[in-house]
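Here's a structure for you.
Apart from one protein chain that is not included, each protein chain of the complex appears where it belongs.
Chain IDs A, B and C follow the sequence of writing; residue 1 opens each chain.
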Amino acid sequence: MADLRFVEVSSISNDKINIFGRLGRHRQPLPLLFNGSGIEVVVTGSDLWIDFETDSDFHEPWVAYELNGAFMGRQMVLPGEHSICLFRNMEPTTPKRVRFYRELQAMSEDSRCKVLVKGLKLDGEFMDVPVYERRIEFIGDSITSGEGSYGNVTDVDWLAMYMSASVNYATMTAKALNADYHIISQGGWGVFCGWDNDIRHNIPSVYEKVCGLANGQPVADELGTLEPYDFSSWQPDVIVVNLGTNDASSFNQPPILNPDDGKTYKMRLNEDGSHNREDELKIEKAAVAFLEMLRKNNPKAHIAWCYGMLGSDLNLILTEAINTYREKSNDHNVSFFQLPNTTMETVGAHMHPGLKSHQEASKVLVNYLQNKMGW
Amino acid sequence: MADLRFVEVSSISNDKINIFGRLGRHRQPLPLLFNGSGIEVVVTGSDLWIDFETDSDFHEPWVAYELNGAFMGRQMVLPGEHSICLFRNMEPTTPKRVRFYRELQAMSEDSRCKVLVKGLKLDGEFMDVPVYERRIEFIGDSITSGEGSYGNVTDVDWLAMYMSASVNYATMTAKALNADYHIISQGGWGVFCGWDNDIRHNIPSVYEKVCGLANGQPVADELGTLEPYDFSSWQPDVIVVNLGTNDASSFNQPPILNPDDGKTYKMRLNEDGSHNREDELKIEKAAVAFLEMLRKNNPKAHIAWCYGMLGSDLNLILTEAINTYREKSNDHNVSFFQLPNTTMETVGAHMHPGLKSHQEASKVLVNYLQNKMGW
Amino acid sequence: MADLRFVEVSSISNDKINIFGRLGRHRQPLPLLFNGSGIEVVVTGSDLWIDFETDSDFHEPWVAYELNGAFMGRQMVLPGEHSICLFRNMEPTTPKRVRFYRELQAMSEDSRCKVLVKGLKLDGEFMDVPVYERRIEFIGDSITSGEGSYGNVTDVDWLAMYMSASVNYATMTAKALNADYHIISQGGWGVFCGWDNDIRHNIPSVYEKVCGLANGQPVADELGTLEPYDFSSWQPDVIVVNLGTNDASSFNQPPILNPDDGKTYKMRLNEDGSHNREDELKIEKAAVAFLEMLRKNNPKAHIAWCYGMLGSDLNLILTEAINTYREKSNDHNVSFFQLPNTTMETVGAHMHPGLKSHQEASKVLVNYLQNKMGW
Partner (left out) sequence: MADLRFVEVSSISNDKINIFGRLGRHRQPLPLLFNGSGIEVVVTGSDLWIDFETDSDFHEPWVAYELNGAFMGRQMVLPGEHSICLFRNMEPTTPKRVRFYRELQAMSEDSRCKVLVKGLKLDGEFMDVPVYERRIEFIGDSITSGEGSYGNVTDVDWLAMYMSASVNYATMTAKALNADYHIISQGGWGVFCGWDNDIRHNIPSVYEKVCGLANGQPVADELGTLEPYDFSSWQPDVIVVNLGTNDASSFNQPPILNPDDGKTYKMRLNEDGSHNREDELKIEKAAVAFLEMLRKNNPKAHIAWCYGMLGSDLNLILTEAINTYREKSNDHNVSFFQLPNTTMETVGAHMHPGLKSHQEASKVLVNYLQNKMGW
């Protein structure tokens, strides 16, 4: 092993590094704001290390890394400075492709949570990274946060370690399509309200910020996560919206008091068990507005609402919204696609999609996007 | 082998025979009008034969038979009287369950096509048949007719031998759910028009007749296929509507002259490749009307529009129709469920679903109906 | 349909017909002596019929047919003359490849059993058939006779209808390797003795006759099945010997009286449940002698003893035999390969391999032969 030199991540030229996930104006250290946010380099040399800093309170981040496309390691990172060896003692002249990424979703419930990549230590050279011609944005809830993708089927705690980008249909789909990708997701949130009827927990309210989910001071100040996101910096070819599962759950949950306005909220069921029509229309209205927001910020992207991995109860509401949006906007660059439901054979921890469910979803989504986009 | 005695099918009491598929007033000989139409008996004795008569011109029927739930044989039947041995030399005291059924869809293009079961020859006794507590009606097109479920992937002729009920998601689903079932399907037909823009080829126009597809004289006269169907005779718990695939195809086909009115018909594409809105609305209107027709005749059935085995292009049109119907009727006992698309790995002959595609569709449909119906 | 002309099978030139399975000197009508024995032609024209004659007593033959490599039909044939339509109304100029073959093994227990192909009726022309460069001989027992490959897992009768060449690892393997193949197999037989200790039921005793299993008068006289087989007429590249399963069973069965010599036979277990060594050595000796017989008649073939689809109890005995043979003969062109065991997930009728087991066995056998033979 030759001596290692440290290179700041911001000093690596664009053709020598791929950065996954949304970014604000901060680039050094590089914040990894969402699950799947990460970096990819191709280097020669025998050894490669990554230096990064993390903080958190209850929900510590986890990170994972890949070598030449294959999963190699995954670990918890507790607050502090970290220097992790990504490989060592390798044949020095052969280029090695390495991805390092955040496993944990943006944590709206842990105001200190952050992962900041400072740089790499290596004894080789940076080579050109693969160019991903396609771009996909995945917007979702716990499914897209990979909740339950790790853990035993009997595990029920709600903890960071069960979430991932490594076992995740979004990552699998982007890889299979050779695409760059962003994930914006939050467990428990919906397009109109959260699983527990909390109307503050809707993705549209945070979509236009860099990372509206990382909203705690002083992290938000430090990283600018609450600043408006510059959509022009990264325009996707496809936006996959995987929302609705928590809106559907809310009908079966008790009312909740919103401390912001002192009011109680509850999505209601009719006596026959069907959804109250007024409440259905709230979801529909929110979905239409979200489609308008997506289109405003992403003029050319195909928007595919992809739903169904934990039941398809809202198929008709979501399509009603999409059809209403189409009628209003005359915008036909939008579609609805149902993903395969999770079964007892494919389930992961705490009744969320497991590895097999993510694999199944990715397989059909890849097929769908190939057909739809002519890829 | 003891001497065999002949028993007319109509003389077997209801608890000793299961009849699958729609029936009109004719019971002796028993017409098998659709694919999947057939009989099931449980008998003792060493041997069992079935006597039946068929006729056809270009499109000869095929039949298949099962022993104790396992596929045993499948063969072409040319015009004439047939007597087929279903088993022989078996241990006489053990009850054997046998299904004999039509593989070929009702043939709107072969006015002579018919299969008439006369009776059974046996040396044992009829035992009680299984009681199927659940009833499912499957309404569809070539997919539900099992087109391409037999044959090599390279085969392109449009022939009876490639169609089946034996390799068919409808049959698989009914079996998996322990359900009685009816199939009403026709290759090339849609809810509004056929794959080739022929507006006469819509399933709603024949739905209320016993078998409006078997419309040739004198078979229709003989069997009463064009008489109104008595829906009270068999009320399904679920109606699976698998229509839309041909309506979608029509947009990509040339105009067609309808000889009935001398007019030319064509579903139009916009310049950007999207569907002409007026033409979309024709499908939607037809689908709404069909849902009303289904509800009128089946007051309590859950109606599940299950679509997508050959692409999901009409997801938004079909759901728009369902939502319009829901709004108009205030009937919420209707749902939309997307079936898995056929891929290069699951395709059968002439680009239709093959065995694996039917198996995949059945697997998810069974899961869906179990959840939806509390089965 | 144009008028059909009848063509005797023997008048079709070798490049226009493939004949599968062992033949003696009789070629018109062509006897199909074993399961998998059949013919393959490639024809133009719209229709194709096959004329054949069968006889049988208790165990009626079944036949199956394929179009362009895809299974199309399967049916029982009772004694008499048969004329079956293999396809009709097809596009006349396109060549169609058709296989017609016997499903039922050579029946040592039905002295009348025979299938004789007389000829074909067609309105097109015979085209060149595929040339199979590789040749495989499969020698086996009920597994290779496809016993239980049809039928429900609960079926226990021992009947012709449960056997097949259509759902059979031998057929699957030959197809996957693009090979011509012969099957010589008999349910219940072993290399030394049958499952029930009957020492007359050993395959070596019939191997050198055309079809020593079809030993009943007058069929044997008529077809010459008991005449010496002319091995020079068809030399295999590989001989797959799938024997031993019944020899293993015999240890757990009661003694049997051999009416030929009035003696009682029984393969014995030691008190600890292990095999009596003397009896093991009987199997070993028989296996060595069989290898010598195979080599004498097939000087260049690789001999692969492939065993294990119903347990691998005799692994050590069979390999001891092979090693003894190797030592004695200095012939190293022989190998042992274990096939995957049948499990509750892959079992067919009466505890024999089902479709999935045959598929699994074929998959690994194809892989093995590709490596072994450099195919």
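We take it that a contact is a pair of C-beta atoms (placed from the backbone, for glycine too) under 8 Å apart; a residue touches a chain by one contact, two chains touch by 3 or more.
Keep in mind it's a predicted model, so treat the numbers as computed, not measured.
Give the labels of the shown chains that the missing chain contacts, considering the complete complex.
By the stated touch criterion, the chain not on view contacts A, C.
So one chain is hidden, and I want to know which residue out of A:N152, A:S233, A:N252 or A:S274 touches that hidden chain in the complete assembly.
Checking each option in A:N152, A:S233, A:N252 or A:S274, the one touching the absent chain turns out to be A:N152.
Among C:S111, C:N297, C:N341 or C:Q359, single out the residue that touches the unshown chain.
Of the candidates C:S111, C:N297, C:N341 or C:Q359, C:N341 is in touch with the missing chain.
Which one, A:S11, A:Q28, A:Q75 or A:S233, makes contact with the chain that was left out?
Looking across A:S11, A:Q28, A:Q75 or A:S233, the contact with the absent chain belongs to A:Q75.
Using the touch rule from the top, list residues of chain A that touch the missing partner.
58-60, 62, 67-76, 78, 84-85, 87-91, 150-152, 154-155, 157, 159, 161, 349
In the full complex, which bits of chain C touch the chain not displayed? Write them out.
Listed in rising order, the touching residues are 272, 274, 308, 311-312, 315-316, 319-320, 322-323, 326, 332, 335-338, 340-341, 343, 364, 367-368, 371.
Keep in mind that, in the parts below, only the chains that are shown with their structure count from here on.
Classify the inter-chain contact topology: is it line, ring, star, complete, or other?
Drawn as a graph, the chains make an open path, so a line.
Any idea how many Å lie between the Cα centroids of chain B and chain C?
Roughly 38 Å separates the two chain centres.
Chain A to chain B: how many Å between their CA centres?
43
Where the CA atoms of chain A average out and where those of chain C average out, how many Å apart are those spots?
Result: the chain centres lie 57 Å from each other.
Give me the residue numbers in chain C that touch at least two other chains, ranges are fine.
none
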